[in-house]
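Only a single protein chain was left out; the remaining protein chains are all shown in position.
Showing chain A:
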Amino acid sequence: MAHVDGTHPVEENHGSLKSYTIGYLFSIVLTIIPIAIILGGWLHGTAKAVVLMLLGVLQFIVQLFFFMHLREEKKPRYNLISLILGLVILVVIVAGSMWIMLYNMVET
């Protein structure tokens, strides 16, 4: 019922034309670069993997700030807190699995 009730806070600020345009340009650039890397065969091996992953992370950050309005959230910062918790658990899952599974390869 929250969505229809008067208890719902007044419409939050959803960004300006300027911030949307900047975000859009950023994300286009961050999409073109990896495509170019792959199609043009610019980088190889570890360098390629690292650069692609970095670009992915940057893309994620741009989305959060320009389209998900992470900065504009009001006081109880539930979105930010849950995002951080989500990231922590994600890192635990991925890094933890790699750790456990790789250690399993060790002869016993």
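By definition in this document, a contact is a pair of C-beta atoms (placed from the backbone, for glycine too) under 8 Å apart; a residue touches a chain by one contact, two chains touch by 3 or more; residues count from 1.
In this section, contacts and distances are computed from a predicted model.
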Name under which UniProt lists the unshown chain, selected from "Cobyrinic acid ac-diamide synthase", "HprK-related kinase A", "ABC transporter permease" or "Quinol oxidase polypeptide I": "Quinol oxidase polypeptide I"
Residue of A:A36, A:A49 or A:L85 touching the missing chain in the full complex: A:L85
In chain A, positions touching the absent partner: 1-5, 7, 76, 78, 85-86, 89, 92-93, 96-97, 99-101, 103-104, 106, 108
